[in-house]
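Note that this complex is displayed minus one protein chain, with the remaining chains in position.
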């Protein structure tokens, strides 16, 4: 693991997700750019001192130098956003498989470069767009694929959060509570809100429908005084094949927690899914009763079943969905170790290509908004 | 009543709404442009034959000629959309108060003309933007007014319906089932979906927040083959004072029934209301439990209380909300009869000005969409 | 109308329900046992003074003496519970059809006597067990009848309310706010809570499933200090055919409004319905997605359709359900006037027999509870 030292939220999530199935063990790490902090975190996680590294370069090189059966099977990159690109690049170049927290990079250009490296390396590269790990998201995708929804006409994808609103109310010059790396273009790139959470909504829509988003007309907003990047944004969307849509994300929607949700309207049926009630998928028809598809039932499709751990009524949630990205990556890594790797696209985890598409989405949103909402191609 | 003969949906709703409180009696009408159909409908409704008229002009003139205590107190206009303007004009010019089904007219120009007539007549004019009749919508407005939400930052107003999707699937050249007056620009004006239901979402947002919608960037769509007008549309919104928003309406959102709903995000709290569950208003905060405000409780504000008929837990719904427009109009008409009319703006019913604003909204949406989504002022 | 003067809740509900469809007109009444109060109420309701009576006996006799085409078609009895029996008896004996608020009487003995009178009179007698008027309750009944649920195994019927809890907290000797007629055995009979609302739950279960409740083991409770009757009660139930169940009702369940709800579990499917969300019926299966059946759709059965006024998504609620009892009664009365009355059991309104069964239910509950929960036959 690179990053994710003491107190880091997403690092802890990755560790729980990786631990869950008892198949992945954390054996080495560089948990902080501060060697002392990295060392202390290593102790917390029961890592041997000699495998707690002070820099990611050192870790990549040292691990790569170990005999194959004792080196790490893959690295989890959970460091600051601006480091993802170079850490991933380093490990890939050292011949080590990668599970990388999103975003892939800070720009589409970096993303393209990484995609080329992944391609030429033949290594496993999984990006933790974790929300597609939910079984009922996979079920939604299966319903679309099966043709049950007919032709997709409209997509509404939302990601309202309210956690940044205290910064608005405190009205401090530097952005208050949110004035951390999320707000620093050097760390977050050209967008905060659309980059951090809008991309999840975009990724979710693409995962479920299989449709490319072709062009958008966006209005990004900054409500928090002193903020340099967007904290809210909405856009009109045009997908390949003629589907239209709306996508919005916000960090100043007071009282919303982590309300990622999506509605996909087809000519024969529609679906609705809410991340905060992830075990249910609502299916609506023109002329028969609305249906609630629930995880863990005999009627679930094979992808949902494959990524389900508990029987119906025993709710699964965020950690399990996250762990499903690891499970899929572990499947690919096991295949790779056994010489049977089928290529990243063959597994059910988000790939470097999803990451590149996310970068294109962010850049198009910013560009459209700066051009006063002009329709902009991804 | 003008319009609303046998089999007409909205006419039946108006009659139930007017009947509900036992204070309004239907005593005269011109129920159809076909005199025979009008006569038969009059029989259905127990109207004296001599007051069942063959034309609205005749009705306006004959009733106006009756002594004050036997003529109608007001007219309800529930005729085809393209007739609203001229029927309303005729009755106003005959000195008769008007309750008019929306839309007010087919263009902003007609709307402006009617507004001037209402103004100069000193008569009551109520437009049945019925959804603002719900007590919990009034409660939402009261919460905004009280400052409990703080500054309004974002508004999401939706009106998805799916009833027209069979026309899409039948793919008939002329638009199939929906190929009626709704689809005829001569009857519906420049827009179908945004005009018919988008205006309700727009009106609701304005009613609750008190904010003017200043400009929009719209994408109107026509999915049904052979359709001349829009059957779906989305737009980005900018409100006075800096609030941003999203508004969409659709008639091809399979499986949606009449899912008008709104979310208003303020700096201190947010509210959410769904027309299909109208007795509840959800209030969300940054740092305390989410609240469900329910109709009929002691904590309801005075406007909600005034327009509530049943105790808590005894649900009220669409008819009661509709009846509340009549109740407010009846209050104004009673005042007017008693010489105490305070002006249309002083009562809690939608006015001709709301109708004019709706017309401006429709025309801006169409103009923006035709200009490829350019930001367009109302 | 007998009873229901100024300020009486249930009288107002009956009037709104009867008004709704524009087919019933209130033309005569005895609105209070106080002649002056009756007279003033008559003025409120636009009743001719000569048909505003000072006593129900006088009203029955005077109306019966009028020519057939000018007398009332039926009487609505909304007086105090202890008067229902004798007022109904008087009108039936005067040859006038009756719509009677529940309870039918204060004892099963009175109920039996009234049933005999109804039977011999050949008149229409409808009891306003209003909750069975909801379209989706009729849909539930249709699903059971169709065999879709298989054999009924378990029934859970609940009716928690919390409106009496202030009396508990004020702990006044006389029962505080609830210390009105509800609490007076002379007015309410042997039970308050089970009699007032438990009977609705019992009636609902019987209406939907068609199963007789055979025996119960009950625990009735009095929480409010100074109360002479029950304010809460629960019971175990055994239905004909082997179904088991639970039924409870309460007036001290803090924060519950009017939460009548029922779940019926069958061997093939189960249903769930909540009065506070009356437009939906939840249907659950062992091996396929849960379904939400919604009012107003093409798949609704004929009984639900017959008693539906508005299209899907335009919610109907309490008043419409209440009005459906009147609608069914009006159908029977129209038939009776035309000489085609098919007998009370042939129409879709609760009959005197339902009332008698309610009385048996109340008496069995009280008896069982007094015998420390012994299983007691109805």
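Letters are used for the chains, namely A, B and C, taken in the order the chains are written, and counting of residues starts over at 1 for each.
Keep this in mind: a residue touches a chain if its C-beta (ideal position, glycine included) is under 8 Å from a C-beta of that chain, and two chains touch if they have at least 3 such contacts.
None of the values given here were measured: they were computed from a predicted structure.
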Touching residue (missing chain; options B:283, B:321 or B:356): B:283
Residue among A:266, A:296 or A:373 touching the omitted chain: A:296
Identified contact with the non-displayed chain, of B:184, B:291, B:331 or B:353: B:291
Touch criterion as defined above, residue of A:147, A:241 or A:313 at the omitted chain: A:313
Touch criterion as defined above, residue of C:29, C:103 or C:162 at the omitted chain: C:162
Residue of C:32, C:199, C:253 or C:279 touching the missing chain in the full complex: C:253
Footprint left on chain A by the chain that the document does not show: 9, 12-13, 15-16, 19-22, 26, 45-46, 161, 163, 256-259, 275-279, 294, 296, 309-320
Positions on chain B where the hidden chain makes contact: 283, 287-294, 297-299
Where the missing chain touches chain C, by residue: 150, 153-154, 156, 160, 162, 165-166, 168-169, 217, 219, 221, 223, 232, 234-236, 238, 244-246, 248, 250, 252-256, 263, 265-270, 283-286, 290, 372-375
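One rule holds in what follows: only the chains that are shown with their structure count from here on.
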Contacts common to chain B and chain C (chain labels): A
For chain B paired with chain C, centre-to-centre distance based on mean C-alpha positions, whole Å: 35
Inter-chain centre distance, chain A versus chain B - centres from mean C-alpha coordinates, in Å: 43
Shared interface positions of chain A, touching two or more other chains: 283, 290
